[in-house]
Each structure stands twice: as C-alpha cells, then as structure tokens.
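The other protein chains are all here in position, but one chain of the complex has been omitted.
All chains are identified by letter, namely A, B and C, in their written order; residue positions are counted from 1 within each chain.
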Amino acid sequence: MIKTAIVGASGYTGLELVKLISNHPEASLEAVTSNSYQGKSFTDIFPSMRGFESLICTSFDAKALSGKVDVVFLALPHKVSMAFAPELIDQGIKVIDLSADFRFDDAKAYEAVYQPHTALNLLEESVYGLCELNREQIRNARIIGNPGCYPTSILMPLVPLLKEKLIFPQGLISDSKSGVSGAGRSLSLTTHFCEVNESFGPYKVGNHRHTPEINEVLTKAAGETVSLTFVPHLVPVIRGMVSTIYAQICEGVDEKQIRNALNKWYKNEPFIRILPPDKFPNMSHIKGTNCCDIGFYLEAESGRLILVSAIDNLLKGAAGQAVQNMNIMFSIDEKAGLDWVQTPL
Amino acid sequence: MIKTAIVGASGYTGLELVKLISNHPEASLEAVTSNSYQGKSFTDIFPSMRGFESLICTSFDAKALSGKVDVVFLALPHKVSMAFAPELIDQGIKVIDLSADFRFDDAKAYEAVYQPHTALNLLEESVYGLCELNREQIRNARIIGNPGCYPTSILMPLVPLLKEKLIFPQGLISDSKSGVSGAGRSLSLTTHFCEVNESFGPYKVGNHRHTPEINEVLTKAAGETVSLTFVPHLVPVIRGMVSTIYAQICEGVDEKQIRNALNKWYKNEPFIRILPPDKFPNMSHIKGTNCCDIGFYLEAESGRLILVSAIDNLLKGAAGQAVQNMNIMFSIDEKAGLDWVQTPL
Amino acid sequence: MIKTAIVGASGYTGLELVKLISNHPEASLEAVTSNSYQGKSFTDIFPSMRGFESLICTSFDAKALSGKVDVVFLALPHKVSMAFAPELIDQGIKVIDLSADFRFDDAKAYEAVYQPHTALNLLEESVYGLCELNREQIRNARIIGNPGCYPTSILMPLVPLLKEKLIFPQGLISDSKSGVSGAGRSLSLTTHFCEVNESFGPYKVGNHRHTPEINEVLTKAAGETVSLTFVPHLVPVIRGMVSTIYAQICEGVDEKQIRNALNKWYKNEPFIRILPPDKFPNMSHIKGTNCCDIGFYLEAESGRLILVSAIDNLLKGAAGQAVQNMNIMFSIDEKAGLDWVQTPL
Partner (left out) sequence: MIKTAIVGASGYTGLELVKLISNHPEASLEAVTSNSYQGKSFTDIFPSMRGFESLICTSFDAKALSGKVDVVFLALPHKVSMAFAPELIDQGIKVIDLSADFRFDDAKAYEAVYQPHTALNLLEESVYGLCELNREQIRNARIIGNPGCYPTSILMPLVPLLKEKLIFPQGLISDSKSGVSGAGRSLSLTTHFCEVNESFGPYKVGNHRHTPEINEVLTKAAGETVSLTFVPHLVPVIRGMVSTIYAQICEGVDEKQIRNALNKWYKNEPFIRILPPDKFPNMSHIKGTNCCDIGFYLEAESGRLILVSAIDNLLKGAAGQAVQNMNIMFSIDEKAGLDWVQTPL
C-alpha cells in the first residue's frame, strides 16, 4: 500500500486526487491539507463528497508527514510548491508537484513567465512527468513536475511526429479549447455561470504561460527551436480539453506514415487511443477517464496535417496523470486506480 | 421624453435597465452610477455592451441629479436604497426602487427579515409596484417598491383567485425555480459555473426573505392571514423563473370558473398571457420579454389546483416591471419600450 | 461469476448497464442485443465507448441465451418486455425488467395506463424491485419489475413515514424534476438541444404514467387509498432527479420523530443517505452514484413537512438499482460494482 498525502486539497485538482486515491486499490490517503479550509471536513468543502465527513483538512507540516507517507501530491499555486517541496524531499518523501514549479529544464524560461526560482537544485533534479514519453526517468525520480493540461494535449500528438521527422518544426499552431474547471475553484467573473454559459471565445491570446512549457519540450523533440502559436479558448462545459493542431508535413510524407508513427509510439499505451480514419476526438468521449484520444486528417494538396487531441483536463491533464506517475514511481501496474469504464453519459 | 438615471447600474438588473431605457422611444438615460465601478465605462463593466464606451459610471449625488432627471431607478442592495431615496424625493425626483426597502406595508414585517427601517415616512407613502394589480395607485405615486421576482411569479396567479374566493387561503404551496442571474453578479461559490452547471436543487428551504413579502400581499387579497409554503430551487439557466403552485379549490368550483376569473382580470393585460388548456408555461417562452405566462390544471377528484406561472426574473421580475411602472407613472403607453417580439431562440 | 445479457442495449439505460457490468467484479457480460443496431459494434452506437469495438449487438434469441447466461436485463420499451420475458423464464434465466411491464401488483392498474397485459402469470409472480423495501422477496425472485425513476425518488422518503404513521396519506404532492436522459435516446423535438437548453418547465401535468405505479405502493404502505398529486418538470441537465415532496404531519409529530424514523429504516443502508438538518439534496451530489439522498424541513406552524430526495435517474433510478437487484438475487455483496466514489466533478 502506497501511503499518500494531498497538499492543497480544496481545489478541483485536489478533489480529483482525493477521489482517485480513495478508489485506488494499492494506495491509501493518510492526510489532506488546505490553507483556507484548515479544520474543515472534506464534506464541508465539497457537499457532493458525502461520506468524507471524517476527512479533516490540516495545515501543511512536512515533519508531521515524515514516516507517515511515501509520496505527497502538491496541488498548490505556482511559487508555493517550490517552498514546500524541498522540506518533503529532505524527509525522504517523494513529491509529485502539479504546479508549474518543477516542469522546466531551463530555470530562465520558468523565471521569464513566473518568478525567481527558489529551489534550483530540485528543479534540476525534477523529471517532467509526461508518462508515455518519460517513463524511464519517472521510474527513478524523487520529484515530478506534472505537466500542464494544455501542454499534455499538445505534446502527446506532436512529439512523436517531430521525433520521427514527419512534420516541420516551424509554423505549428494549436487552437485549444478548455472546459471551465481549468480555471480552478477560486472566484472570478470569468467563471460566473451567467458570464460563461452560452458564451465562447479566446482568452490570453499571445501570452498564455503554458506556451514556454510547450516550446521547451517541442524544441527538445525537434532538435531545433520551436515556437508554437497557441490560442486557448473557454468552452461552457465543466471538464474536457480539445486541441486542434495544424502542422506542415515534410516532403513526401503520407497519411500512412503518420498513422504508423503514432501507432509505433502509442499502440501499446493503455491511455492513448489513436482513432480510426474519419473519427475525431470529442470532450464527451474522454470525460471522466485518463485517456488521450488522437485523430488526424491530412489535406493532401496543401500538405497540411490537422491533428486533434482530447483529454479530461482534470485527469490526464492533472490528477489522473499524477496518479499514473505515482504508479510508475512505485513500480505497480500503471493502470491501477485509473482503468474503470467511464461513468458519465 | 422622460429623463432617467440608474443608480447601481453595474449589476444584472442595472444592465437590463440600461438596455431597456436605451431602446425606449420616450425615455432617455441621463446618468448611471456605480459605487464599485466609478469612472469606468459601461463597456468596461460589461464587454458585451460595445457601443457604450462613452457611458461613464459616476458616484451617487442626489443634488447633481436635481433638475436633470425626472425619475431614478435604484438597483441597489437592501438598506442602501432607503438611505438614498429620501434625498431624491426631496429634490422632486420620482423613485422606483428595486430593493425590498419600499415593498412592505408593515414596517415590522420588513424589519423582521431585513433591518431597522430608516425612512418610515416614505415606506408608508410608497406603492407596491405590481403593475396589473395596483395600477391606479402607481399612477400617482412618488415612490414605488418594485416587487421581487419570486413574489411577482406567485402573486400574479394567486391574487385574483383569492379575491374571487375560488381557492382556500390556507395550505398554499409554491415550488419555485429560478435561473442563476437571480443571484446577481457578485462572486460566490453558488454561482461558479462548475458548481451550478449540471446541478439542480432547493436552497434556503424554510427561510427565504421573499416569503413575508408574498404573505403580506396574499393576506390582503384573502382578507385573512395567509402563510404560503415556499421552496425556491436553482436551475442551471441564465434567466427565467417558473412557479408551480398548489392550492385547494373552494367547494363546487370548476375549471371554467378558474379560467373565467383569470380572463376577467387579465384578458386585456398586454403582458399577462393565460394559456389554453393543456398548455403550460416554460422559461424559454418568456425569456427576453416582460410577459407573465399562466397555465393551470384542476385535479377534479382531489380538488387540487395546479397553477404554473413563468416570468423572466430580470424583466417582469425586475427591470421590465420597473419600466412598466415608469410608463404608468408618466402616463405614457404602458407597453412603450417593452413590446418587441423576443429575440432569443 | 454471474453471467449476464443486456437486451435493448442501445438506449441510455442499456449503456449504463454495459458500463456497470463491465466494471463489476463478480459479473460478466455475455451478450448484448439491439433491434435497431443489430450487427453494429457498441463503439459504433456510442462513440464514447472506445474499447468496446468487439462487443457486437445481436438480435434477441431466448434459446441462444439458454445455458449461457444466468440473468437478463430487459432495457426495452413497455409491451416488448412482456413478450420477451416468458421465454427467458422458460429457459431458467432470471429476468430483471426495466420497463413498466412487471412493476404492478394490479393488472388493471397497469392496463389502464399502458395496454392489455399478455403475461399475467408472470406479472403475479414478479417482485417490485425497490431494493431497500423489498429485499427479502427480491432474494428469491425469478423476475423483477425494476422501479421507475420518479417512483424511486418519491417512494424512498414516503414509504417509511407512511408505515410509521407520521404523515397523513391524503394531500401528498410531489413536485419532481428530471434531467433530459430520462426521455431516452430516441429523437424528438423535446430533447433537441436548442429546445431544451436554457429552458425549464412542467410536462404531462395531470397524466404522467408513473402516477399509478407510485400510488399502488403508497396505498399498500398506508393501508388506505393514496392519490398523490404529481407534477414532473424537465431540467436542462443530462442526468439527475430531484423530488420536492409536501406532506402533512400527523398530530403531535415533531422533527425528531421524522429523523428517527428515516434513520431506523435507512441508517445501515449503503445507498440511502439521510442528510443532516439544513442540508438538502442536489442533482450534482448524486450524479454518477447509486445513492438516494434525503433531506427534510418541518414547518412547525403549519405542520407541513417538506421532503427532498435526489437520485441519478439512470443509476438508482434505472440501471444501478437493476444491478443492486441482481446482487441481491445472487446473494453477493449488495454494493458490488456500485460502491466507487463518484467520478464527475
């Protein structure tokens, strides 16, 4: 039994982690912490979580967790994570961080969009937790930077095609769409029901903080500098993410080569589903699962490749991938706790 | 041209008032005030209001409005209204107040659910602005207490039937359902998209502040004390309100008498629509209009009458009825600015 | 391992059954049939069901199922079920029927709202599958009439209170609200997105076919004829059901007695949750679970009891209760396959 704690459990990612660990056959939940809801029960925080009345949020105390847990999930805002992680590592506790603090290889890239990094050694040591692509390094990691939701949806289809030299690294575009839970549970006009329902539009055009995270991984995959054009949009649904990605194929590449490459990389991956020709991903197909669906269409005349990926932003895009990372780190079945048939309609 | 100002224009009711007055053929908008958005343009506050960049919110100043406007709409929280209204009346400006502050006849009933009343003289003078029922008094009023949305939806069908002695005043129940805009634009977990969407349930069971407002009017209509059982529910739609009301008919009353009574009271009313047998109101039928739809079914064996009413909570339930009150007070066509064919699908 | 087949698997209830059985630790899915989708894979019918490409719908053939399955779920329209059930019983296969065909004790009550019954012997033998209330009879049944969703939500709170003589059997009202999946997957203007979204209203006022089903059970519980006033409404959500029920308490009954009675009946029931004072059920709290939440408020002055119940119409209101019935019939843990922590947000 893997003993876990969830730090910052009162947000939507924290909620998903609590549910996933509660359903997990080989992990137990030893503690949940929340700054704003200290002393409150989980049912008080989330009325839908009836049955969790005795799960009480405490304050964060790395020493108190020492010896009690094997791994801690940090579901905290950027900056707070890098203050907490070192103490946990010092206690011999593994860390899976869901903020941006440990996702970058290049501290300068992080600092350009966030703030000065205060745990540079750990940043250097940390592994980017894109499970299917970095599995071997994850296996031995003490600290994981769990990928952002947008990066996951964009990197899954693009990395193999760049590595296999089937598409040009230049001119890539991702037109991405996210459900509202991606904005978190904190209050803002942008998540007010009357402002979101029956609406749709782009936001943060030209300056979303996920862009450098994506570019760092794409650049490594391509072996040359990649600068993706990224436009996120908000969809009036609770959960789900779709990225429609436009790329130019390299000379002579055909549909079959694209399909072969994706199959080669993902055929045996339990959570990656390459859709048959003429089928395309949809938020409703992956909602409530840890899957990433990928479909594509090649415009023969123009050489334009249209890739579409879909994930549940809270699962494969956050809590689900975090648990998958835990499964890899502790050498148990990677699908444990993640392989039910989805419940929503 | 009736010159108007809207005080507290940055909420949803204020927004509707700005739109209604802007479309009104015989009224002009001279000023809008907002405490929280002073100095901001209306387009900054509501991005959908492109074209209103030059409409700037000022702070409230009764003297500055003197001589400049004929009537002021107060779209303010309870308690703030009763502080502002006396100054306006002193300047010879008529007041249509959309808070609860001037809705009650009985100051004690008000004070039991709100707070001590600080403008008792005005409260005594004020007229309850349920247009179809109090038209004559509205005509000569200096100050109107504009009815709440729930009371409007419940009183419209019940008052005539109580007055005509067709239903028992005891044992009345209203199971009411409101869209989310009724909760206003201020931030709260209860209006967060992810908490509201795909949800439905009752709230404030047993203690909603609209109950005493409803009971006061019903008691007057019945000539004896009425105590309605009222259960409000939240529906995941932006706007609309439906009340399903249960009453017991008096001995010997039949369906025809019910229909005749409703027709007698409302047949010539442009905004009240009595539906034919077997047709029932729906939020989508009145959205964007100032109408109140009423349908009913009489369970012959049990003598149970099921009345269903629907209004747009922001129009007939707030801003629309306020403009209708203005039209009556200034002796212009009661339908002016309110009689378009609805735009939404 | 309990071997099962699902007949009529291409509707929403069929889909839920396929998911529940696929996740069930002690049951296997041996066959699915569909009249309209014969020869099609389950993934073709439901694109969200990727991974079920090899589950092919066949036509119904009772003999072919003989010896192959222990129990069959009939997710068929009324009338079709009573044609199929006898053949299955003849083959020694247990039947859990989700239509109305085997829910009634009184064939005349059935025939008054449906059609002539063609399997009267089986109707007499069949057990009404309201698990918590009829557990002992279910245990030994060969054929179960699985309750309707509205009846389940209304009977769970009312039956104990009637049996304990705490409320009057007369004057009961249920104002019920259902998500759209209750209308099924067949095409109709009433389930067209543009007609349902941003709408809300009652339907089938005065003549919903679930009323006689409810009254039959209530009458038995009360020991006298009960005639509930029932008004269903459609809510623009996919799944969920809330019933707000109004009853008059018997002389001298207080809140504590109501709570004690509900606790006495349901305290040890894993799927029935009696909410603490001031907490009320919500569709979003039970979505994706087999739970029935019950909350209540007693209006002391009027003696009016307000009961609120919530279920997932497709689970406790259909497929979930059907699996719970199967678990009871086969003497396995009643929670098997139904006790995960809900997935939706």
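Following the convention adopted for this analysis, a residue touches a chain if its C-beta (ideal position, glycine included) is under 8 Å from a C-beta of that chain, and two chains touch if they have at least 3 such contacts.
Owing to the predicted nature of the structure, the values given are computational and were not obtained by experimental measurement.
Screening C:Ser81, C:Ser99 or C:Ser181 for touch with the missing chain picks out C:Ser181.
By the touch definition given at the top, chain B reaches the unshown chain through residues 12, 15-16, 19, 22-23, 47-48, 50-51, 181, 198, 238-239, 273, 275, 279, 282, 284-285, 287-288, 291, 293, 314, 340-345. Panel shows chain A; residues 171, 173, 175, 177, 179, 194-195, 197-203, 205-206, 227, 229, 231, 233, 235-238, 240, 242, 244, 246, 280-285, 287, 297, 299, 301-302, 304, 306, 308, 310, 344-345 of it touch the chain omitted from the view. Although one chain is not shown, part of chain C still touches it, namely residues 12, 180-181, 185, 187-189, 191-194, 196-198, 236-238.
We take it that only the chains that are shown with their structure count from here on.
The innermost chain, defined by the distance from its C-alpha mean to the mean of all protein C-alpha atoms, is C. If you average the Cα atoms of chain A and of chain C, the two centres end up 37 Å apart. Chain geometry summary: the mean Cα position of chain B and that of chain C are 39 Å apart. Centre-to-centre spacing of chain A and chain B amounts to 46 Å, using the average Cα coordinate of each chain.
The residues of chain C that reach two or more other chains are 197-198, 238, 282, 284-285, 344-345, listed in rising order.
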